[in-house]
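Below is a structure I'd like to ask you about.
In this view, the complex is presented without one of its protein chains, the others remaining in place.
For clarity, chains are labelled A and B in written order, and residue numbers in each chain start from 1.
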Amino acid sequence: MLKISTNPHMQTNRDIRALMLDVVIALMPAAIAAILFFGIDALRVILTSVAACVMFEYLCCRYWFKSENSTKDFSAVITGLLLAYNLPSTMPCWMILIGAFMAIVVAKMCFGGLGRNIFNPALVGRVFLFISFPVQMTVWPVPHFLQMISPDGATGATPLKILKSIDASSSASTQMYSIDDLPSYLNMFLGNIGGCIGEVSTIALLLGFAWLLYRKVITWHIPVYYLLTVFVFTSALYFITGNMKFLPFAHLLSGGLMLGAIFMATDYTTSPMTLKGQIIFAIGCGILTVIIRSFSAYPEGVSFAILIMNAFVPLIDKYATQRCYGEKR
Amino acid sequence: MVKEYMFPMGGIHLKKYKITTDCPIIDAKIPDIVTIPVKQHIGSPAKTLVSKGDKVKVGTLLADADGIVSSDVHSSVSGEVIKIEDLPSSSGYEEKMISIKTEGDEWEASIDKSDKIIQEINLSPEEIIAKIREGGIVGMGGAGYPTPIKTAVPEGKKVELLIVNGIECEPFLTADDRLMVEHAEEIIMGARVINRALGIQNAIIAIDENKPKAIEALTTLSKRYVGVNVKVCRTKYPQGGEKQLIRAITGRELPSGKLPVDIGCIVQNVGTVFAVYEMVLKNKPLFERIVTVSGDGCRHPGNYRVRIGTPISSLIEETGGLSDDVNKIIIGGPMMGNAIVNTSAPVTKLTSGILLLKDDSFSKKEASACIRCGKCALVCPAGLRPYAIKQAVTFNDTTECLRKLHAGDCIECGCCSYICPARIPILDYCKIAKQEIRKK
Partner (left out) sequence: MNDLILLNMLILGGTAFVAALILYLVSKKFAVKTDEMVISIAAALPQVNCGACGKAGCADFATACARADEPSFANLYCPVGGAAVMQKIASIRGFAATDRAQSVAVLRCQGSCQNAPAKIAYEAISSCRIANRISSGQSGCPDGCLHIGDCVKVCKFGALSLDKTSNMPVVDSKKCTSCGACVKICPRGLFEIRKQSPAGGMVYVACRNKQKGAIARKNCSKACIACLKCTKICDQIKVENNLSYIPPEVDAGVFGEELAKSCPTSAIIYKERVHG
């Protein structure tokens, strides 16, 4: 029997699963870096988080939606990886489970699953954990390479915490660090610094970015505009105030900025759909990140910035249209 | 380094599948019975001039254009008219067709059957346009817009440039490619004929970079003719779209709802230009065309010169028959062509290819929910937001909403459906949107 269908009769083989698999591959260098720097504990965090996310999605599909199992599209794996990358290696397993529950069940499946969620699931999980367990979330084990150099230090501060506390205006009692405590740019670039397991190694994340661009999973706009905004904004503040806490390169290389800009802000579902919208979104993320990092009580602002901008996405989508063929430039 | 031309907005890169590039054009067998539809163009159907029992020759006028937007239809065989009635077309809907039983192959005496290429054009522009009308020539790229209307420049408009479209950006199809390789000089002469009708001196033949032989053949020949130039375009789908080609060659964009004439351009397909040459200089009306028969389910793919009205089934039979594992038969290319229902339907003036597809990669997959990746907006060559159109159609939004989204400017190229990772047939929704807009 002949079949009929509508044109086009060709479709790309890059379906959701293929795209998501490419994101997973792009996240692998960071996983290797994490295990290299934080040892077997990092592996434990990653595996727990991924397994928990996949399990929760499977259970939701099976017993709640009673629909086809959607874990096959790998989006839950990505959420699990991203959540793990946003946690310190000392995180207890049961807390990771709670984070995964918040990410998958509350932030994703409650909205109807992939494509319908408003907020980035991994970030919702992280922010929930960050607010609920601030102590566990801000204990930063010193990476192994660093430990070899100063074995007595069990925990270390992240570069952002150092930047925050060298602010002269903050109360003198909490001032524990000086600008000399800041790790070298090379260490920051390689990832030999304290922090969440997946966010430390800039080079590993950039490798992932290169893969995503090569496979055309994302366009360069969101990450580049995001990083550029942060750089320009901190440079401006640095040159106007002269305050060392605005050191532009330190901001660019530390904290979750790279991870956020490359993998979280570019999440398909929670970012605008047109290039114009994506640029507005990225610039908004950048400005909010610098504001939160510099002027709030928190040393890190990437997750809050992206979540806040996520809420603006429907609005951006409504107004940031693109130029049609034949319209005036 | 030659400058390469390409439209900047959207577009995709497709796998080419041009397996018949090196197959010379073969004359297809003349079938025992041909069925010639009286409507093979946009506009009103032609008025039938013959009746049952009439004897006709190859090139005899069967039906006369009814009104301005219409076209003549000629007999493609010699023989006897056996019936004039409604028969199912390739889509299964019935259309009025003239069936002719073949007896021999006797051509009308006025047709110049020699291979000699005629170089002089002695006709006035009006005479040329009248001849094109007599030849029943329509846009052979797929739209089927009657060519005489396109070549007659409306009062007050000024045409500066003729673009001959030799892009053929659809995968599989090589009919235009072979035509350019084998009949390069005729195409150049055809372009000169149209130039004379338009009263201009400037023609550009645009060819895709993946057709080196055609580029070579036409470039060397075009040096001998003043005003005819070859421009090579970088491969990107849908470069062959009229609006996209104009943008690539001239750098100008056609405002919504305007015709190419409004910005001084005329675009003609190479097949049309060849037909114009044959009619104007050799008196041969449009009763045969080059058809690529290809696809992964085709045993002997190739390029055939087919008489219009030949049943698709007999053409398939000639290329090795229809095997059981063929899933779909498509008229045209895989991106914009239509899957057909009825293989006894005839080849028409607009049939650029017949594809027999069996591979799983050519079958449609079930759609899942939109993941909001925005790729459809990124690849849309018309700069639309197909996802928004889809949403408006699913929620039965008003026509006003669809108009605001410029849904009427969709060129139905299929890039959005092609790229969608969720396999959503976005183009279907765009087509519904266009339909709704047209209804009002």
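We adopt the following convention: a contact is a pair of C-beta atoms (placed from the backbone, for glycine too) under 8 Å apart; a residue touches a chain by one contact, two chains touch by 3 or more.
Worth saying up front: this structure is predicted, and the values here are computed from it rather than measured.
Looking at B:Asp32, B:Glu94 or B:Glu160, the residue that reaches the missing chain in the full complex is B:Glu94. Contact with the omitted chain, checked across B:Met97, B:Ile246, B:Val306 or B:Ala339, is made by B:Ala339. The residue from B:Ala130, B:Ala367 or B:Ile437 that touches the chain not shown here is B:Ala367. If you put the missing chain back, the residues of subunit B touching it would be 88, 91-94, 328, 338-341, 363-367, 396, 423, 425, 428, 431-432, 435. Within the complete assembly, residues 1-6 of subunit A touch the chain that is not shown.
In this section, only the chains that are shown with their structure count from here on.
With centres set at the average Cα position, the gap from subunit A to subunit B is 50 Å. Of all residues in subunit B, those touching subunit A in their complex are 9, 14-15, 171, 243, 247, 253-256, 258, 326-330, 334-341, 357, 361-365, 368-374, 377-378, 381-385, 387, 406, 409, 412, 414, 417-423, 425, 427-428, 431. Listed in rising order, the residues of subunit A touching subunit B in the complex are 2-16, 18-19, 112-116, 219, 268-269, 271-275, 278, 321-327.
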